[in-house]
Each structure stands twice: as structure tokens, then as C-alpha cells.
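One protein chain is absent from this view; the other protein chains keep their places.
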Amino acid sequence: MSKGIRIGVLGASGYTGSDLVRLALAHPAMEIAALTANSQAGKAMAEVFPQFGFVDLPGLTTIEEADWSMVDAVFCGLPHGTTQEIAKSVLAEHPGIKFIDMSADFRLRDPDVYRTWYGHEHLAMDLQAEAVYGLTEHYRTAIRDARLVACPGCYPTATLLSLIPLVAAGLVDASDIVVDAKSGVTGAGRSLKQNILFSEAGEGLSPYSVGKHRHAPEIEQEVSRVAGENVTVSFTPHLIPMSRGELCTSYLRMTGSTTADDLRAAFVDAYRDEPFVHVAPAGVLPQTQNVRGSNHCQIGVVADRAPGRAIVISVIDNLVKGSAGQAVQNFNLMYGIEETTGLMQQALFP
Amino acid sequence: MSKGIRIGVLGASGYTGSDLVRLALAHPAMEIAALTANSQAGKAMAEVFPQFGFVDLPGLTTIEEADWSMVDAVFCGLPHGTTQEIAKSVLAEHPGIKFIDMSADFRLRDPDVYRTWYGHEHLAMDLQAEAVYGLTEHYRTAIRDARLVACPGCYPTATLLSLIPLVAAGLVDASDIVVDAKSGVTGAGRSLKQNILFSEAGEGLSPYSVGKHRHAPEIEQEVSRVAGENVTVSFTPHLIPMSRGELCTSYLRMTGSTTADDLRAAFVDAYRDEPFVHVAPAGVLPQTQNVRGSNHCQIGVVADRAPGRAIVISVIDNLVKGSAGQAVQNFNLMYGIEETTGLMQQALFP
Amino acid sequence: MSKGIRIGVLGASGYTGSDLVRLALAHPAMEIAALTANSQAGKAMAEVFPQFGFVDLPGLTTIEEADWSMVDAVFCGLPHGTTQEIAKSVLAEHPGIKFIDMSADFRLRDPDVYRTWYGHEHLAMDLQAEAVYGLTEHYRTAIRDARLVACPGCYPTATLLSLIPLVAAGLVDASDIVVDAKSGVTGAGRSLKQNILFSEAGEGLSPYSVGKHRHAPEIEQEVSRVAGENVTVSFTPHLIPMSRGELCTSYLRMTGSTTADDLRAAFVDAYRDEPFVHVAPAGVLPQTQNVRGSNHCQIGVVADRAPGRAIVISVIDNLVKGSAGQAVQNFNLMYGIEETTGLMQQALFP
Partner (left out) sequence: MSKGIRIGVLGASGYTGSDLVRLALAHPAMEIAALTANSQAGKAMAEVFPQFGFVDLPGLTTIEEADWSMVDAVFCGLPHGTTQEIAKSVLAEHPGIKFIDMSADFRLRDPDVYRTWYGHEHLAMDLQAEAVYGLTEHYRTAIRDARLVACPGCYPTATLLSLIPLVAAGLVDASDIVVDAKSGVTGAGRSLKQNILFSEAGEGLSPYSVGKHRHAPEIEQEVSRVAGENVTVSFTPHLIPMSRGELCTSYLRMTGSTTADDLRAAFVDAYRDEPFVHVAPAGVLPQTQNVRGSNHCQIGVVADRAPGRAIVISVIDNLVKGSAGQAVQNFNLMYGIEETTGLMQQALFP
């Protein structure tokens, strides 16, 4: 029996896709109608993710085999570079479908920036023009009316939620932002790479993509937008021996006589009515444990000992608020459903 | 606004208590009316478990301060030995309260066995007489009518679900059962002990309480009941460097010409209609990842190379099906609510 | 400047090979003359294992490129099935080389058993005839004079050290042995497999190869030898979320009026003068933390509550005493060097 809106998940054999399935199963208005995974087509979802062995799910098919006429909304968890053509094809044939993209393909508005960072021409610039950046709290109105939403990367989500209100209010110097980012290993996806083997990533800590991570231009695009000028952000990610969770520590120079309390007040003001963004009281430090498995983001502010500086810390679950959860939040908006529907799970701690 | 049944949680500052709160917040018929934690009384729950900083909860009080007239049902996550007198007192004054005990205090029916293993006289033998053992799948009818339910320990839950159908059907030799049990570190609770520090328990594996774990007599009580004779079970627990999850590997000698397929058929038969107990298909091995954070139990059967022997593997989340989840399942039964209410979360994997 | 005996390491890009290199660098009589790794040939060792970036090492070559005339002893860490022909070829051309094999290729004496478990004919049965099983404590005399030593698998090492003295003395029933084995993830090697990704193996526990692990026939070969009859051992391995370490819990039925203390006395007797095998005092339980990174094995004995049964627990570091360390120990014997040379590192704990 249908629960209502029929969804398809592209790339259901990856972590982003499987977390979307996890959330969809708990969502009262979603019916999972199609699951694709080209490399695993023909298998049951439970063969690929055995935790789904206790529920009924459609079998995995190739993208080509999927019947899009039976689908109302598509969530896409494909690797970057592959989504553009698929979105173009699906939306051309089924213009009524709503497309919620969790990949990187429609996040960068400037085709030159896209080409520079992804190494090839953008393949669907017409769709790019209509794509809405899916950082829910800052694009809510546009998301409501969108057909194509480009959900932000996990690092941009955690970073931008903690930078936009400050930069927009002119409380910090947008030209002097240092973001030290730390992510759990699921951020690297499920593909087989040596550095994410248990025996390699465990009991150790590695910086990676220093000075060249693809989430940097995305962060800069959005910070620049609110700063009113092009800014470069110093952004350095590190791989942490945990599966889920992301913490971004931002080192900021405050303008004028701004204090850390002013920053906190700006956050409280910006996020007062938000169900998923929470400002930690003074003296409380966010930690990833607080948000594991949930759609929450927590932001904390500390005055640095170095005069005029502040430290802002934000945490999310990279697979939830950083991907599948934010996608569901946007889906709710796009369908006029209560925004928190299916997303109020508490963090799983311990 | 009330959601309905008002619950109190005794021992809300422990892991069992906090997981009960997590589940209660997702339960449509529960209203959290009281939270006690004597050592933390006066604090907000969010000070003790910061992941609850995003929801409204009653403050922590002492047991004495709690107003039981405002509570319909009590979940008790206190350490063993302390529950008996509290239950006696609460139920004497408020005989209409339903008491769902997650501690060990009412699990053993024989006062001599209790004294031997817990080192003191049982303090509420009259209540013990009415207590129903809360292994839902095997005591469902009695639980429905019970006022006091003694939820099983985590190891007994995982072990008994995988032994009772086999012993009851005479398919295995009840006098030759070896259970090698492995648990995540939350099984040791939140109290400060050196062996559960991260730097001690991490990257290592330790057997503990070998030949003397308090869950052994509980397992034996229930196996003996279905065997129709007193049996001793060889039970050996190990501490695994993970937070949640429990896996019991049972080494069994089959009777007559019984085969591993017969064992699997017996499980399928016993658990066909169960929402939370799942028999793995032949060739599929359960793993704790499949049930993390969920109320599911998965059981697998493999024929051993040693003739006449079989290996049965069962997995649960020790804090959910092994404690708070099973408690909620029993609560649902006791209140005539659909048994799966509030418990259908998928496992959090990865 | 030469330290003395020139060694070559086949398969230096795997964990067994790299741990051999680690130990060789600390060995006063070894000079590392050749490192092969066919898939990584042409690279510096530090590109493959960056922890070796601070020492001088030969570059990685293919096996074909290695100059065996410059090598006195070969340690082989290749995958099973590939060593037989290479050993044959190397020893045919350089009969003076001593060959210390850490692979599985020369462990099973019976070609039928080999074929059954490894799926192909043994390719060097003449060499098999001269191969000495490298379980140092029980084959010391033969190892001293051997040219080809087949070091045991990690599970057989931990298991046999804790079974041979008991079976040999007739203290336990050799036909009723259950071994529940647990290993860290390095036991699976460095090859890219989904189940050993950090996000898959972390925070979880999985049995694997139940009823069909290739170390079972090796254990049975050696237990049968001392039992004087063919025995089948129930052997079940589990993957534990830690990198190094192995713990085997053996469930034994004692003969006659044998007690657990008798078992302990037999161990003390057997291993009194051994530098690397240690019997835990009564009441002390071995744990893998005690041996991490070291060549030590610790064995503990506990009387089971089930009458006539005992539990024997043994721990090793799977890469050291379970592989590279035992190989070095055998090397020392083969060259008449003090057996403990280069192997007296303490465990790295925490």
C-alpha cells in the first residue's frame, strides 16, 4: 500500500543512498519505488546492505531499467560528474519529477569554477540555471518552488551554517577565515581505497586534499555571496578514525569591537526558529557525538585568547544533515510537508 | 500537551536510561513525566547527556523527589540490588503503576540462586512472585497482563532467543551448550572503571568474568525451564572495542540425526510472525552492524565440520533489544498498543 | 655497511612483509638486501608504507628483478598459492638460501588436504617433504637444521600453543575441542575488500568463514599428530574492530579427574623455559593488549562452571608471533643466533 509520494534513489549502493533509504523507511509520506545501483543491479538491497534484510524494498536495477513514470521524486547519490546527464535525461522525459541531488554536480553556479575543480565542462548548464542550492536554512523560499535542488556538500553545510550569519552581518573579516575541518571515514564513500581500510585509517589521523579540496570553492561561492565580494577561505580537511560525524573549527577575526558574545547573539538570532540548527550556550562545546545519526547541527562560539579573534565550532552528521537528511528536509519543503517530517530522530549516543 | 501515557525513568543518567529516553521521544504514546538520577539530581538532562540539548525534558531529580502520582509507568535502569526496595515502595503507594524493570533485580525466580550470585537476600520476594520475565517473544501472554516485568539481561536475550526453540524441540543436547559471547563496551555501563577507558579497551580484546558472569544463572534458568531439567551452560563473555552490539556464538551438539537445516527450520517456525527476530538465510552470517541502534535480533545457523555439531550466531544491540528497546516492546504489550510502536527504526549503518 | 646476514623479503607491500621489515631494522644481524612487491615495483618502500620514510631501504622490485645471489635468507609474505613455484625456482638456482615462508603454501603435509582446501594441486611436493612446520616451541630441533620453514598461520599459532601440551598429555578429549577465535582486521591483509573498510568493520563484529576457514585443517593436522588419531576441531573465527591482536578461546572437556589446575601445570611445565610463551597465573585473564606489537604469547586457564570443562585463552599479535616475529625467531634458530635476538620489544600499550 502506498504511503504517498513515490521516490527513486539513484546510487542506492553507496552510503549516501543507503542513509536516504534508512530515512525514507521512517518517513510517513514516502514510498520507495525504485533503487538503482548499476554495479549491483539484479541484487536485493539486503545483499548490498544487510541491515535492510528485515524490510521489503525494491530490487536494485540499473538506471536504464528504472521506470521513471512510476516515480514522483528522485534522490541522487551518484558520484560527481555522472549526475548531470542523468538529471537532464530524466527531467527531459519526465518534467514533473522533482530532482534532489546529493552529488556535487549542480552546486557550483559558475561553469568556469566547475571546470577548474572537476576537470571537465559542465554538461547541463541549462539545468544548472534552475538548480537551487539546498542549504535549507538559507535557501528555504527558493527550495519550496524548486524542481532541482543541489544539496550542499557535507563540509559546506557545517561550515556555511556557522559562517553565513556572521559574514552577512559584517561581524567577522571575510578575507581572513581559516576552517580546520575533520570528518569521519564515511565521508570518503564506500569505494575501495587503501587509505580507508580499517587497519590504515584506524588509530590514526590524516590530513588530506590540503589546499585543494573540492568543497572549498563551494564554501567560497556562498561566503562570497553574503560578503558581497570574492573571498578565499583557507579550508583544510582531516580524516578522523570514526565512521560518522564532522566537526569544523573556524578561526575568525572579528571586526571592530565585536565580541564572541556578539557572534553567539547573531547565531541565536539567525537560528531561533530552526528545528535543526542549535546554538550551544556559552561554555558548552559541540561534539559530533551530540548529532550522530540525526539531522541536527550544533554551533558553539568561544572567544580566543588572541585579541579580536573567535573560534566557532560546528558539528553535523556528514551523512544526515550533511547529505541524506538535508535532502529529506528539502523534499519536505518541496512537497509542502511539515519540514521536520521523518527527521526528528535523536542522536544515537553512545 | 500530553501524548498519553506518562512515564518515569529511574536511573536516567546511565546508558540504559538514556536509550530509553531516546526511544520514548520517538514513541507517539509516551510522555516523559519524570527522570531520576540521584547522583545528578538538579541538573538538566542535557548536562548529563548533551545529545538531548535539542529537546525539552524534565529535569533530573532524586527518586525521593519524584512525584509518582503523576506517572503511569516506570522504567527502571538502576544498578542491580537497588531496584527491589524502590519497586516495593513505589508499587505499595501507587499500585496502579506498571513497572518495567531493566535491572537484574527480578530476573531470577529462585531466592537461593539470587543470593548466591548477588551476595545478599532478595528484598522483595512477594513482588518477585508476580514478576514476569520480559523475554517478549517467549512470555508475550504473561507480559500483557503483568504489572511488573523483569526485562532480561542483554546476554540472556541474545542467547535465549537462539537456544529456546532448539532446546524446546529437543533438537540439541541441553547438557552440552557452549556460548562464547562478545559485547560492546556500553555493556559495562557508564560508571568509571579503568578497563573501559578508551585507551585501555580500544585496539584490544579481553575476556572477563570467565566462569562467573551473572547472566549465566539467568540463561540456565530459562534453558532449564524448556529442557525440563536443570542444565549448566558454559558461558564466556568478551569485551569488544565497539560501543554497541552483542554477538553470541553458540556451539551445539545436535540430537539424533538432526541437521543444521532442521535447526534453521525450527527458528523459522518459532519466529515466523515476529517483527524483531529474524532468521538469516542459509549462507548469511549475522553481524552486529545489521542491528546497531535497532530493536532487531538476527539469528544464523551453520553446520559445523565436526560431525553432529552446529554453530548458532545471534546478534542484538545490547542497549535496545538487550535492554531499553525490549522494555518499550513490553510496555506496548502491557498497554495494548501495537507491539512495534516506536521501535521500527532501521539500524544505523555505517 | 653490512650487519651480516643478507635478507630478502618477498611481498614487502603487505602487512606481513612490512612487519618483517620493521623487525629486521631492529635486528642486529640482518641486512635488508632485497624487497619485492610486483604490483608496486619501482616505488620506494616509503611510498607504500610511509612509516619507513625515515630509514634507508632498498627499492621495491619485481621478484624477477631481484638478485638472489646477493641474498642469504628469504622471508616470503606472498599470498598463498604463489609461493610454491617461486620457492622452487629460487632454491633450485640458489640451493644455499634459507627460505622462511610466512604464506600457507608449505604448511599442510598431505597433498590431498592441500588440494581440498586450496583448490589446486600442490606445485612443489618435493620441497614440501623437506619443509619444517615453524611452530618454534614444538619444532625447535628440526627448525635449526631446516632450509625451508613453513611458519604457521596466526590462528594455528595461538591455538596450537594452547592445545598441544594438553592433548599430548591426554588431559583433554581431543575429539571435543571448540575454538572460538577472534582476530584484528590486519589478519585480512591489505588487499581492497569492502568488509574491511573502516566504516564497515568499525563499531561492529562479524563471524566469517564459519565452518570452512583454511586454518582449520592446519590446526587439525597438528592436534592429530599429538593426539595420535585424526581429530576434527570446531573452529570459528570472528573479525574484531581492532588492527592487531588475536585471541582464541578454547572450550575443552577434561579427561578423568583432570582439573583446570592440572592444565595450568602442564602449560607451566611445557613452557617453563620459553622466552615468548607465558602462562598467566590463576585468576589472570590474557588480553590482546598485553602482546600488541610483541612476539609474546600468553595463555590462561579457567575452570568452567560446567563440570569437567575448562576454558583456555591464548593471545598473540597476529602479525608478530602469528607471522613475522615467529619467522624471525625461526631465522635466529636457523642461523644459530640467540633465539630472542631482535624480538624483545615490549608490547605497545596503551
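Structure notes:
Labels A, B and C are assigned to the chains in the order they are written; within every chain, residues are numbered from 1.
The rule we apply is simple: contacts are C-beta pairs under 8 Å (C-beta built on N, C-alpha and C of every residue); 3 or more make two chains touch, one makes a residue touch a chain.
Keep in mind that what you see is a predicted model, and the values were worked out from it rather than measured.
When the full complex is taken into account, the listed residue touching the unshown chain is A:Gly211, out of A:Pro28, A:Pro95 or A:Gly211.
Checked against the full complex, the candidates B:Pro79, B:Gly170 or B:Gly202 give a single residue touching the omitted chain, namely B:Gly202. Only one of C:Thr186, C:Ser206, C:Thr236 or C:Thr249 touches the absent chain when the whole complex is considered: C:Thr186. From the set A:Ser39, A:Thr62, A:Ser191 or A:Ser234, the residue in touch with the chain omitted from the display is A:Ser234, counting the whole complex. Panel shows chain B; residues 15, 184-186, 190, 192-194, 196-203, 241-243 of it touch the chain omitted from the view. Those residues of chain A that touch the chain absent from the view are 178, 180, 182, 184, 199-200, 202-208, 210-212, 216, 232-236, 238, 240-245, 247, 249, 251, 285-289, 292, 302-307, 309, 311, 313, 315, 349-350.
Residue positions on chain C in contact with the hidden chain: 15, 18, 21-22, 25-26, 49-55, 186, 202-203, 243-244, 278, 280, 284, 287, 289-294, 296, 298, 319, 344-350, in rising order.
Everything below uses one rule, namely that only the chains that are shown with their structure count from here on.
Centre-to-centre separation of chain A and chain B, using mean CA positions: 36 Å. Multi-chain contact residues of chain A (touching two or more other chains): 15, 186, 202-203, 243.
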